[in-house]
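Removed: one protein chain of the complex. Kept in place: all other protein chains.
In this document, chain identifiers A and B correspond to the written order of the chains, with residue numbering beginning at 1 in each.
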Amino acid sequence: MILDSKTPSGPIGDKWDRRKFENKLVSPANRRKFQVIVVGTGLAGASAAASLGELGYPVKVFGIHESPRRAHSIAAQGGINAAKNYRNDGDSVYRLFYDTIKGGDYRAREANVYRLAQVSVNIIDQCVAQGVPFAREYGGLLDNRSFGGAQVSRTFYARGQTGQQLLLGAYQSMMRQVNAGTVTLHQRREMLDLVVVDGHARGIVCRNLVTGELESHEADAVLLCTGGYGTVFYLSTNAVNSNVTAAWRAHKRGAYFANPCFTQIHPTCIPVSGDHQSKLTLMSESLRNDGRVWVPKSQGDRRPPAQIPDADRDYYLERRYPAFGNLVPRDVASRAAKAVCDEGRGAGDSGLSVYLDFADAIKRNGEDTIKARYGNLFDMYARITDENPYQVPMRIYPAVHYTMGGLWVDYNLQSTVPGLFVLGEANFSDHGANRLGASALMQGLADGYFVAPYTVANYLGGTNLPPVKASHDAFGAAKADAQGRIDKVLQVKGTRTVREFHRAIGAICWDHVGMARTEAGLAGAISQIRTLREEFWLDVIVPGDANNLNPGLDYAGRVADYMEFAEVLALDALERRESCGGHFREESQTPDGEALRKDDEYSYVSAWEFKGVGAPPELHKEPLIFEEVHPTQRSYK
Amino acid sequence: MTLQKALSSSIGSKFLIALTGLFLFLFLVGHLAGNLLFMLGADAFNNYAHALISNPLILVAEGGLIAIFLLHIFKTVTMFVANRRARPDRYAAKKWAKTKNDRSRKTLSSTTMILTGTITLLFLVTHLATFKYGPYYETTEGIRDLYRLQFAVFSNPGYVAFYLVAMGVIGFHLWHGISSAAQSFGVDSPRWTPRLIWTGRVFTVAVSLGFALLPIYTFVMGRN
Partner (left out) sequence: MVVKLKVWRQAGPGQPGKLVDYVADKVHPDMSFLEMLDVVNEGLIRKGDDPIAFDSDCREGICGSCGVVIDGIPHGPDKGATTCQVHMRRFKNGDTITIEPFRARAFPVLKDLVVNRSAFDRIIAAGGYVSMNVGGAPDANSLPIAKAMADQAMDSAQCIGCGACVAACKNAAAHLFTSAKISHLGVLPQGEPERDRRVVRMVEQMDREGFGSCSNEGECEAVCPKKISISNIARMNRDFLRAIV
């Protein structure tokens, strides 16, 4: 099936305005008759709930955390892009659009990206008006920095805690609606199923994580804002409770999963220190503005970094990419780090890290300047590694950070299940095969504040939705399914813990569906995943019961979903026999080792339809048509 | 929000405690200044005392002082009870988090305010019984001879010791009380707050030493 993106016609600059005008509206008095459900309280979820609440829709918000403010958007460090051109350096909506399409290696939908660039300017206005304390200059105006290799300074930031401040802004707006009575919070609830009635999303079944009770909630539209699936790799920069469960269960009810193989490996993370490791910590990409990346020139050079003279160091990014140097995009930097470590030139005991050296920057600008710029990051590094980065170069290694893939949505952010909208990292839409720095926050807020309020209204205003009660059979069936799964996993009473299985599936994905992927590796991974899934259901041990707070049980459900999800992740990577962005197939590279895209064969979005556990999913394609930006081979040399 | 409700809130209550505490402190300063007249001899002291007690306004002043005192006691005791209720389950192991570099003002003084306040109240009762309602001596001019009473009282080393301890306790109470009051009023700036805390402590030491000086002085004078 060819998927219809429902992109409006007309020139790219007019598409969104046209769609907004064509959209159906819901009159203020009628809005209270529609129930909206928002799952997830990160940037996308909180901003969507706040704006829909402000418009007068009754909104029920669900989150697995204790408080909506704990969603993982809070951890984003670097910044948020906006095409404000406050720096007079040649930025524009078109340039942000262009950079994002190119950065995504021509695997994103043009119209979506253009809209993202358009509303980016409104996001900054909105956030400042909410009281987000962005960094400012002495003149009192907003400060900007260049970020992630962009050649203009369009990134707004709040120290190293931009995500925190943006999320708190959205959270506070949402809490204002809680106070106003339009939004009700349902925290410590995990969505376990999407309820589809007559082909429309009509509610969810969720589990109260404190009492264990299964609950049914009916609605006229469901918005999934549940983030990405990075924790399928076990170790990632994501929070330990991040999961694919809500998205996966929606997928099993008919929502297609798009481009799961587009995962982003972030180049600057603190390396793994041992088996006990539960997560990886990102060091903001901004460090690459002043730090120089290097490894020893010769294999097995185990001298302490200070004793390695410049002549014996290989500043490999500066050598391979003289134009961009240390600021090449994330996917390029990550692969280059892997390459030098694979050659046996990695630093540290494990050989799985590269140096990020600030000695030159400190010599040039003084330690105080560097401290002012990165002090909190240096402290964080020192706390974790027990090393002083002012004296010893940092050691970094790539880690899974973000997932560009997600549930397939059309231009209206609606999935293949009518009434199910997917926002933020949970959808696939805007970043193509690689996300640029400071674009995730932009997308989450764009979807929630400025896109969903229009498109959800259009759906509600233009669809005949007969009333549905939670007593409907579909809810009962979904509840029974969820209960069955819980009972089943508790009854196994095997010998291996959920964490062991999680680590095992993570290892398979990291080794074969990580930074470099091969035909044989992926095929092997798929059969390993199947075997592991069988073992999971035969040998997992889950503590306690289902009638109280039991984090071990919640974890088991999430890992069980990864056992299924990992297969489509590997399958998608197998079927995409080209290299693009974060997806690097070793068979498809240029003679000098750069990613080789195959536009004539793979210029499409892969959207997978669920056909049963273990049954091969069906691939649907959404062709990507580039009217504005013509695909070229990315070059950062 | 009504003013009454506002003053019953946690912040309003602290404001009242601070305000009444400040008045009581100012009273102490005045009291000390008067008492130091003792050093100038019997006439100066007795005449000052007579001027005070013969003034009809003294009843109003005493009434006000009692009211302030009672309000201070009422607010602190109810707050203490509410604060205990805010943590019904205690920690098995609890330590002060304060370290040298913190701005934490937690001290032995700050943790014993309710105790030092109670001791102060008990002292006050004894103090009034000893002096205000104590033996009535008269001077040749027919006014009350408090100068003589003070000599009589502080000839007893036990009384001297009791007063010294009491002054220490009051000083201990003020050590935290003054800077805490400033914070409750919202007086704070990065530059001035540390100085303010120290000024409060200097005052505290001055007032309690000043009061402590008198029993010792009287005792020593009485010996000679």
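Heads up, the rule we're going with is that a residue touches a chain if its C-beta (ideal position, glycine included) is under 8 Å from a C-beta of that chain, and two chains touch if they have at least 3 such contacts.
Computed from a predicted structure; not experimentally measured.
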| remark: Among the displayed chains, the hidden one touches A, B
| request: Can you work out which residue in A:470, A:541 or A:619 touches the chain that's missing from view? | output: A:541
| field | Hidden-chain contact residue, picked from the options A:141, A:311 or A:615 | value | A:141
| request: Check the options A:254, A:351 or A:552 and report the residue that touches the missing chain. | output: A:552
| message | Using the document's contact rule, name the residues of chain B that touch the chain not shown here. | response | 1, 3, 6-7, 9-15, 79, 82-83, 85-99, 101-106, 110-111, 113, 176, 179-180, 183-190, 193
| note | Where chain A meets the left-out chain, the residues are 47, 50-51, 54, 65-72, 74-75, 84, 86, 122, 124-131, 133-142, 158-159, 161, 164-165, 168, 171-173, 175-176, 178-179, 185, 187, 210, 239-241, 273-274, 276-279, 281-282, 379-380, 383-384, 386, 449-450, 453, 495, 497, 499-500, 541-544, 548-552
